[in-house]
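Could you have a look at this structure, given as structure tokens, before my questions?
A protein chain is absent from this complex, but the other protein chains hold their places.
Which chain is which? They are A, B and C, in the order written, and residues in each are numbered from 1.
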Amino acid sequence: MRLSVTVSADVFDLGQEEARLAAEAGDAGAVVAFVGRVRGQDGPVALASLFLEHYPGVTESEIARIAREAATRWPLLACRVVHRVGHLRPGEGIVLVLMASSHRQAAFQAAEYLMDYLKTQAPFWKRECFADGSERWVEAKTSDDDACRRWS
Amino acid sequence: MRLSVTVSADVFDLGQEEARLAAEAGDAGAVVAFVGRVRGQDGPVALASLFLEHYPGVTESEIARIAREAATRWPLLACRVVHRVGHLRPGEGIVLVLMASSHRQAAFQAAEYLMDYLKTQAPFWKRECFADGSERWVEAKTSDDDACRRWS
Amino acid sequence: MINVRYFGVLKDALGLEQETLDWQGGTTGDLLSRLRARGGDWDAALAPGKVFRLVVNQSIVQGEAAIPVGAEVGILPPVTGG
Partner (left out) sequence: MINVRYFGVLKDALGLEQETLDWQGGTTGDLLSRLRARGGDWDAALAPGKVFRLVVNQSIVQGEAAIPVGAEVGILPPVTGG
């Protein structure tokens, strides 16, 4: 499996990323993409921006480890993960996962598996900056841990 | 749920389609995209092109019906389906399904559900044109029927 | 009169894409019986169990259904799309 992981402050281009992945993956047939975007109204106060922190080096290698684990479970041809860090406004893309396979079910399941792990295991920390000027670090969610447990 | 279905010979642009859907869906959070591409080496003889036929009017309304059914099962904000017809070469995109939701699991499952139905129920017929000049109509696959049965 | 349209492999098997038939009213079963009575390729291609779906005036019908005069009828082989 071809694998590429990028963590950076730069915006990503879904169309370009998918075209490149499909070209690299050869005779893929099925590409599943997940795009996560910043939500503006998760709680009672409107969100001004989200600040994402990661552990450079460690975060990238953890994501790659999880993707390689996915490749042992499903027949994957290529995987691309882009995760943004820094200040992000509502509506902006935070995370992009692309999975290419000959079979759509493998691509769907591997993408969902990787997203579940990204949400629960990958070293990212979110700080919410609200419209009223207040800020707080996001606490870990139990529902995401449950989603992750499905796969074990 | 916002819903849009297009069946045409024109190529689609994943990046543009996803950006438009995310903008329309408002505070979506999660967008799942499926891109199906023509495979060049499905059988022993290399494929020169695929010819796809549909039943204009009927095919579009059937796809819309299935998408609305998906919206009764999962909390969807927007759905976009583009299916190409006519002559397609290996590597070209055939089908694009986009699902926007507040929750990634809903978007993943609805996209997979719609793809399973598109493969088994939507009125499309494929004719394979091989590199050696031979041609044949593709026969319906049992494995796709099995995939569809999972949801019932 | 009704207009009958054939799709996919049926177009090749029957050698035509669409035709206009005299029609005084009747059901999908009546239409299939009449087409099968042509014998040969028609009887083979439209044998019971081979025809997966019929469409009357752009709506897929389940089982026996009425075909009004002036209708468009589509005869659909098993789908192979996506």
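Basically, a residue touches a chain if its C-beta (ideal position, glycine included) is under 8 Å from a C-beta of that chain, and two chains touch if they have at least 3 such contacts.
Values in this document were obtained by computation on a predicted structure and should not be read as measured data.
Engineer: Among the chains present, which touch the one that was left out?
Structural biologist: When the full complex is considered, the omitted chain touches A.
Engineer: Just name the one of A:M1, A:L52 or A:A110 that touches the chain not displayed here.
Structural biologist: From the options A:M1, A:L52 or A:A110, the contact with the absent chain belongs to A:L52.
Engineer: Of the residues listed, A:V5, A:L47 or A:V95, which one is in contact with the missing chain?
Structural biologist: A:V95
Engineer: On chain A, where is the contact patch with the chain that was removed from view?
Structural biologist: 36, 52-55, 57-58, 61-62, 83, 94-95, 115, 118-127, 137-141, 144
Quick note on the criterion: only the chains that are shown with their structure count from here on.
Engineer: Taking each chain's centre as the mean of its CA atoms, which one is most distant from chain A?
Structural biologist: C
Engineer: Indicate the whole-number Å distance between the mean C-alpha point of chain A and the mean C-alpha point of chain B.
Structural biologist: 23
Engineer: Averaged over CA atoms, how far is the centre of chain B from the centre of chain C? Could you give it in whole Å?
Structural biologist: 26
Engineer: Quick one: chain A and chain C, Cα centre-to-centre, how many Å?
Structural biologist: From the centre of chain A to the centre of chain C is 49 Å.
Engineer: Find every residue in chain B that makes contact with two or more other chains and list them.
Structural biologist: Only 36, 115 qualify.
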